[in-house]
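A protein chain is absent from this complex, but the other protein chains hold their places.
Chain IDs A, B and C follow the sequence of writing; residue 1 opens each chain.
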Amino acid sequence: MSTLALLLTQVVNALSQSALLFFLGVGLTLIFGIMRIVNFAHGALYMLGAFVGYSLAHWAGTFWLALVLAPLIVGAVGAAFELGILRRLYRRDASAFLLVTFGLALVVTEAVRLIWGPDALQVPAPKLFSGVVFLLGEPFPAYRLFLVAAGAVMAIAIWQALERTRLGLLIRATSQNAEMVHALGIDVNLVRSGVFGIGCGLAALGGVLAAPLVTASHAMASTVIIDAFVIVIIGGMGSFAGSLIGALLVGFVQVFGNYYLPDFALAFMYLLMLLVLVVRPGGLLGKEA
Amino acid sequence: MTIRPRLTRRAVVAGTGAAVASPWVWTSARAQAGGMIKIGMPLALTGPLGSVGQQQKRGAELYAKLQNEKGGILGRKIELLIEDTVGNPATCVRKAQEMVERYDCRLLTGITLSSEALAIVPKLAEWNAIFISSDNGDGRLTAESFVPNFFRANTSGPMGARVVSLYVKQAKIKSFFALGLDYAWGHNSVQVFEDEMKRLKVNFIGKVFAPTGTKDYSTYITKIRQSGAEGVYLVLAGDDNNAFLAQAAQYQLASKMAMLTEQIELVALRAVGDASVGLIGSARYAFTIDTPANKEFVELWKAEHKTVPDTFEGEQWQCMKVFEAGITKAGGIEADKLRPALEDLTIESVKGKVLMRKCDHQGVQKGFAVKVVKKEGFDHPIPEVISTFPAEQTTPPCNKMTYED
Amino acid sequence: MRWPRALGLAFVALLIAAPFGLPAFAMTLLTELVILGLFAMSLDLMVGYTRLISFGHVAAYGLGAYASGYMLLNTSLPLPFVVILATLLTGVIAIGVGWVCTLATGVSFAMLTLAFAQLLYAIAFKWTSVTGGSDGLAGIPRRAGPMGLTLLTTKTGFYYFALACLIGSFLLCRKLVASPFGAVLRGIRENEAKTVSLGFNTRLYKIAVVAIAYALGGLAGALYAPFAGFANTELLFWLLSGQVLIMVIVGGSGTLIGPILGAAFFLLLEHQLSSVTEAWALFFGLIFIGFVLFAPEGIWGLATGWVKRREKPLAKVRLRD
Partner (left out) sequence: MTDAGAALIGIAGLTRRYGALVAVDNVSMDVGAGEIRAVIGPNGAGKTTLFHLITGVVKPTAGHVRFAGEDITGLPAHAICQRGLSRTFQLTALFPQMSARENATLAAQARNPRRWLPFGGGNVFTQARRAGGAALELLGLAGVADRPAGLLSHGDQRLLEVAMAVAQEPTVLLLDEPTQGLSVEETAQVVETLSRFLEQSHVTALLVEHDMEVVFRLAHKITVLHRGAVIADGTPEAVKADARVQEAYLGGIE
């Protein structure tokens, strides 16, 4: 493989990894921005997305339906959790949310094991993207290119939704001053349910998209939550653009770092976070420390 | 406050309070002298390695059920004490200690992770308990970390690496790169393989280790491809293995080089489907092994579970057979009687003849190279045995985790 | 509030008498509860008294455990010295950790503690010659001494040693939070900006409390290694950081005694539930959610609330006098 081909392959590798990380991070950061909640169940919901996606793909015989429906279903689970539990806790301090979302993570993880069993399950890539594309003569999975495209499309879509739509306006306003929005006669609770649902749905979308790469498996939940936290904190809690930058940074550092210095694979992400937070305690685009 | 939440609160508090304070953990269980043969199995039933723990559980349960129908061992019924450790050594030590101290159970097996086993073995002497491993691959357990009350009925990691090396000898692949999981087993097996390749004068180009829990193998796949080797040797397990195989297939890695792996399990073949077809590697156990004992076992398994047994189901079965033969020979389960009875014990098992050699308590057994193929009647690819290597070749010298020839 | 003190003394008396009445495994479990309680209590100094939420307290536990394990395996120092040295080592390293982490506040602080814990995890994994790598250190002995003293090597002796460490640390923490230093910590907890504007260099106080909390967490780890006989990377795994935080909150943060009870509750519930059903995590999770909804002040809050409710009628009588 030529140096140029290697470089190109690695860049696209990094982009595809960043895309998956972005789906995780953006949901987490949206939820934090609006609700000041660190959602410990995010990884579990990501996994739930993959398993729901597996069942839907098998039932419908197509990956695409799973891609659309699984986030909606998991999003509904998230919204229901907000309605039933979180809503009663907004006047409490952060530790209450820590405990309930930790509880939710346990419940979801175990429910997945009870429903789908302990083994990993196969979710094949969609037929359309199951082949390879040649990049400078080197075979590269079409599915990964699809991931990069999906990440880019979603990033633009979310950005536009935040900037242009009424819901986006409400979300931005609520994240800046919830009381003011409430005083304007808007049901802040509804915005919160919506955002929690959307955040969980985005995690599930990430789960479905990751499933053809890692299979629907139980280890998905455990390690991924930390990745998501790191991305969000590097970018700045509550910042949409920050989660994108965080995902790209982590993706590139992991892919290139693991290639040249594989012995430090466990440490890269944390060294990066340490560096960013020491220089900017609030994260790259964060407002506060 | 209204009445309802108060009742609920009281119910929650009372319920959990009762669960925590319920006295049974604070009491000692009644010891039943001469009663059941208790075999303790602290297993990773949930968590990332839940899949393996569940296999071990099923393997032992079927054995206990069938053996108890036949009247047990020495006329005593077998009772399995199965507990979940989530794969955490701290929990494993606690659960094992409970089995020993509360239930007076002196026979242990299962213990899914090597890290758990390494935490347990130093305590065996104090507990006066015998532990027969059914899946721990870490070479150290029969080498540096060896203790007299530990036995290994299963194929170890180095033995798997050796089988792949022996296969390479026939396959004439000229250069290799290795990818292993970054922990003891991965390093150990890659080391064995590297030594073997050097002895065989095969060009060993390089190696890389990935942390367990790696999701994206793209950069490792690129590195493997960049090496230009003719073959890649893989020491991966569980979800890491599945992720690698799924992703390697997407990069069409198999079209560039031969892929050989240390461990082939059905659970992985089900998870990655066609992406595993063509893969060659060692199987610690495969339901396609052609021995009379295995044919019988597979039939029994099908009757019970309507499916074929997987690696650790077969390994656990073999382990239970070792227990049975040892206890029968010793005429009891006391550690000081059972240990000498197990030493140099030979049984006829699903993998053929297995000798629990005296020097390091490793089960000397055949090695199997398998190839993953699609076959009618199965909705997933299956491992087919392509070479069987004699026990003398696959088992390392006593108390060693590397080979000399 | 004489009730809690009387209850506390009775409880300590029970703990001291425990080895005379309880069977072997109950003592094993109790020793582990004591160690874990100490670990949770150490975190309470940060979480409950200073509102420094940490996602990486496991760093203290793991560091203490590896340090004591390494010393017990490779030196001839007697057990108590090893435990003290490991505690001090953890505290000294924590000064550096605290210095960096206190550059940030809130969630960023928590994530920095996590970063250090994860880096330590990576070091434990990679520095095989000292830490044993992924295998960890196994067969860690409870060495006799000093002066040939073998008391601590026995199960009961070790239990008393751990219990003494817990009670000593508890008294120390209580003195600390009642001191002028503790008053400043409470100020930081309630309003850090105001505390600064009153003229307190809050960063130094935070670094100090991180160092003390880590040292005591390290003490817990230093006890765990000879208790369980091993130290491995699992003792540095991030999940344990989350769990110990849960123990603190469930027990009742800012009470010192609450987190000890929280740790006991957590461990016993996990142990009991998991021996009843494989789906124990489901019930475990539901119980935490139930706790948040129905017992917002934690176990200690429930207990003292109960006592207060019993005392109320008395107070009314006094008012009428």
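To be clear about the criterion, contacts are C-beta pairs under 8 Å (C-beta built on N, C-alpha and C of every residue); 3 or more make two chains touch, one makes a residue touch a chain.
Just so we're clear, the structure is a prediction, and the values are computed from it rather than from any experiment.
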Full-assembly contacts of the left-out chain, visible side only, are chains C
Which residue, C:Val12, C:Leu176, C:Leu239 or C:Leu286, contacts the hidden chain when the whole complex is considered?
-> C:Leu176
Give the residue, chosen from C:Tyr70, C:Tyr205 or C:Trp238, that touches the chain omitted from the document.
-> C:Tyr205
Can you list, in ascending order, the chain C residues touching the missing chain?
-> 175-176, 178-184, 186-187, 190-191, 193-202, 204-205, 208
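One rule holds for everything that comes next: only the chains that are shown with their structure count from here on.
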Which chain C residues sit where two or more other chains touch them?
-> 125, 280-281, 287, 291, 293
Numbers and ranges of chain B residues touching at least 2 other chains = 45-46, 182, 211
Which residues of chain B touch chain A in their complex?
-> 45-48, 50-51, 53-54, 182, 208-211, 213-216, 218-220, 222-223, 225-226, 238-239, 242-243, 246-247, 250-252, 255, 267-268, 270-273
Contacts from chain A onto chain B in the complex sit at residues 1, 6, 9-10, 13, 16-17, 20, 110, 113, 118-122, 124-125, 130, 132, 138-141, 143-144, 210, 212-215, 217-220, 222-224, 254-256, 258-259, 262-263, 265-266
In the complex with chain B, residue positions of chain C that touch it | 22-26, 28-29, 32, 125, 133-136, 138-139, 224, 228-230, 232-235, 264-265, 268-275, 278, 280-281, 287, 290-291, 293-295, 302
